[in-house]
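Here the complex is missing a single protein chain, while all its other protein chains stay put.
Naming follows writing order (A, B and C), and every chain is counted from residue 1.
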Amino acid sequence: MSIVLGPNQYGKAEVRLVRVDRDTARHRITDLNITSQLRGDFHATHESGDNTGVIATDTQKNTVNAFARDGVGSPETFLLRLARHFLTEPQVTGGRWLAEQYGWERIATGASVDVAAGPGTTAGSGADAGGHDHAFVRGAAERRTALVHADDSGLTVLAGLRDVTVLKSTGSEFSGFPRDRYTTLPEVDDRILATDVTAWWRYAPSFTETAGPAEYDRRFAAVRSLLLETFAQLHSLALQQTVFAMGKAVLEAFDDVAEIRLSCPNNHHFLVDLEPFGLDNPGEVFFAADRPYGLIEAAVQRSENGSEHPVWSTIGGFV
Amino acid sequence: MSIVLGPNQYGKAEVRLVRVDRDTARHRITDLNITSQLRGDFHATHESGDNTGVIATDTQKNTVNAFARDGVGSPETFLLRLARHFLTEPQVTGGRWLAEQYGWERIATGASVDVAAGPGTTAGSGADAGGHDHAFVRGAAERRTALVHADDSGLTVLAGLRDVTVLKSTGSEFSGFPRDRYTTLPEVDDRILATDVTAWWRYAPSFTETAGPAEYDRRFAAVRSLLLETFAQLHSLALQQTVFAMGKAVLEAFDDVAEIRLSCPNNHHFLVDLEPFGLDNPGEVFFAADRPYGLIEAAVQRSENGSEHPVWSTIGGFV
Amino acid sequence: MSIVLGPNQYGKAEVRLVRVDRDTARHRITDLNITSQLRGDFHATHESGDNTGVIATDTQKNTVNAFARDGVGSPETFLLRLARHFLTEPQVTGGRWLAEQYGWERIATGASVDVAAGPGTTAGSGADAGGHDHAFVRGAAERRTALVHADDSGLTVLAGLRDVTVLKSTGSEFSGFPRDRYTTLPEVDDRILATDVTAWWRYAPSFTETAGPAEYDRRFAAVRSLLLETFAQLHSLALQQTVFAMGKAVLEAFDDVAEIRLSCPNNHHFLVDLEPFGLDNPGEVFFAADRPYGLIEAAVQRSENGSEHPVWSTIGGFV
Partner (left out) sequence: MSIVLGPNQYGKAEVRLVRVDRDTARHRITDLNITSQLRGDFHATHESGDNTGVIATDTQKNTVNAFARDGVGSPETFLLRLARHFLTEPQVTGGRWLAEQYGWERIATGASVDVAAGPGTTAGSGADAGGHDHAFVRGAAERRTALVHADDSGLTVLAGLRDVTVLKSTGSEFSGFPRDRYTTLPEVDDRILATDVTAWWRYAPSFTETAGPAEYDRRFAAVRSLLLETFAQLHSLALQQTVFAMGKAVLEAFDDVAEIRLSCPNNHHFLVDLEPFGLDNPGEVFFAADRPYGLIEAAVQRSENGSEHPVWSTIGGFV
């Protein structure tokens, strides 16, 4: 018996890259946070500090920046390009490339200015309709995510989103659960249901073999819309039911999505007891709690898929 | 000489209140973070722990919740109502009530689903056009803010916004600054200009004496739009010039805004040097730095205003 | 082919529990953040909202609190108790219980007050030597962690720590790495090495079958000390070498630690170029960067261990 190096990876994390496409006066910006991690034969540096094979993390960062000179395309295609580059090195046998993308909208100008109340209200009907040529305002806190994983079996592409905060002010109940010595929760037939959706879906090879940046962008937008619309439309008997329905809707709509995983906190909104003040509270005044929170996590899969895909051990997360 | 109690205030901070207006099937939600702080004669509790006059912070929280039962209206009018309530207590001679409001948009459904690329892209032309009746998605990370301050001279109302992140991909330069022994910054005639706008503006009594919730909401939206549009339209020679122009535009447009203060970090985006890789970089690839950052803060006022208004010492911030 | 529920888990996250042991006038406090997640047969709630088998997350929270009435012991033994409780329910076939513990020190009083400079300097030689009976000051931001995982093969116990921030001001170099088109990093023979150590180690059954709270506490402290001392003593040729040495030292010292995994960002401290100001900089003035950062992650194992232990897919993290 001896003590040995097990699984390992290394790289540069959170390279904050902003790419301006300025081929016309109407600029586009792509705002990314990119992590590159390599796997392979790196015993020498761990065991004796021999760095002969270590592609410096600084070099990985430089490569990200240099590749951006040619344009980013979609996050997925950009990561694939990085993966293929690093995999040409003999000591690199795999890796993990991750991107988070922040959303920006064009600042409304002139007649298109929207005077509706509320912070963050946006004008125009989408990222590219109207608005200023080169001035932008940051959109929602949510991020689009992408991950490319490489191992002996090839390249796998995940797409996802993080912290899409949604809330239903009715159309949610929770009852029928068992009551034991430690149960005090009352059953409710009308509650606020709120969560921050994090999801990852895995594209089948049939998609990744042909998709270009435009296909990845359109597919992301379509999956995001479907997740939100399902959250909105389903009358929910449990957050578990909503989570499963969201995932199922995506698999039903897109054959080339092989599976999807969701992680959804239950952001509790407690009805405030106003009785001590002589007031009723018919579902109108709520306290938005921070902690603790429920946490519902599930994978939705196709029955013909067999054992766990290795990519899931690399996302650093749920299930 | 003796040691005495100086200025003091106390209260409950960050009461997380979500109000659902459900008088029709088309719900509205108001999502607030409210702080209530009282000033007055509180010597006894400080000096001997005699709490006879101390309106418990828990009672302040309860009052916030109970008042929400009647509806919130605008943040400004809700805070005014709280202020007037607490000022009826004889030991309370002043106070400070603060609100932050989070933005929500209706989830798009059916044909209105937008399939444009990018996270956070919103469909519809505003908070109330189209979208689901009772399902919402959180908007931008920015917050609308309001503050009511009470002292011997009466009630003062500030409105504001925080962390409105904006970026111009061109139309900004910086040159002509002095060069001393410690100056290494090159002059640039085209750079990214990015900031997180925080602003507070003070309403003149002519506004607050008559404004209702709808006026506060409309005015907030109009000021926000004007700040953004000015940021977008001005060709900037310095972030200071942009900040002053933003404030000036608001005072020019609205006579009943007495003054405005802005605090704007300069979120540096450094052009990446791609020369070592044999590449040029004509304003396309940038590194978004975290720290340090520039910080530009200024008040824009009307010349007839005299000395500093006391409200500014209570906002817990800049200038 | 059909669409089916895959792996799933649910529970209550971040139950913030503070336990005061007050059997004598010399109180002890245990400050924990606990997450409980169950796995098993939960198809009905996902597929139709039938909650017959769903032990409410609120009930899980109540159970945590009720069990704390009997004392916490060590985080590991407390989680084991929770696991065994929930596993008595027929529909529960596994789960994941996680704890983070925050450190507190007794406030120094009287002659033991330490007047050395610097924030956070602590007096006394440990948590229980000297200091006040029931007044405490929060220690370092680092947290002690524990995880109990249950599946068909039984219970597995991990212990760990997060965000132990360490820095060497010399005794670190980095050279000998390959240079390609994208390499600009100079070789250095003296640099600052700084990281935030996150580690998880898995206890062998030989340990968990007999260990009580005191053994878990002592073992945690001994592993933490050994990790820090190894970081301090090793002359480092690469952060990879340091990470592997830290893990190896633990496996060498403790036969009943089966394996250990470490995740260590390389918190870059860049030597500031003072030449433009006519000054040298012999390793004295550094800029502590935020992003990007290197990220080094490795498992250190015993050679006789075979395939990957299933617990590692549940820690939500690295490798």
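Here is the rule we use: a residue touches a chain if its C-beta (ideal position, glycine included) is under 8 Å from a C-beta of that chain, and two chains touch if they have at least 3 such contacts.
Since we're looking at a predicted model, the values are computed, not measured.
Summarising the interface, chain B meets the missing chain with residues 1-16, 35, 37, 42, 45-59, 61-63, 66, 174-178, 180, 182-185, 236-238, 240-241, 243-244, 248, 251-252, 259, 261, 265-266, 291-304, 308, 312-313, 316-319. Where chain C meets the omitted chain, the residues involved are 16-22, 27, 29, 31, 62, 65-66, 68-69, 74, 101-105, 107-110, 113-128, 132, 134-144, 161, 164-171, 192, 217-218, 220-222, 224-225, 228-229, 231-233, 269, 272, 274, 276-277, 279, 281-290.
As for the chain not pictured, it touches chain A at residues 181-182, 184, 276-278, 290-291.
Quick note on the criterion: only the chains that are shown with their structure count from here on.
Nearest to the overall CA centre, using the mean of each chain's CA atoms, is chain A.
Distance between chain centres (mean CA atoms), chain A to chain B: 28 Å. If you average the CA atoms of chain A and of chain C, the two centres end up 25 Å from each other.
Along chain C, residues 182, 184, 291 each make contact with two or more other chains.
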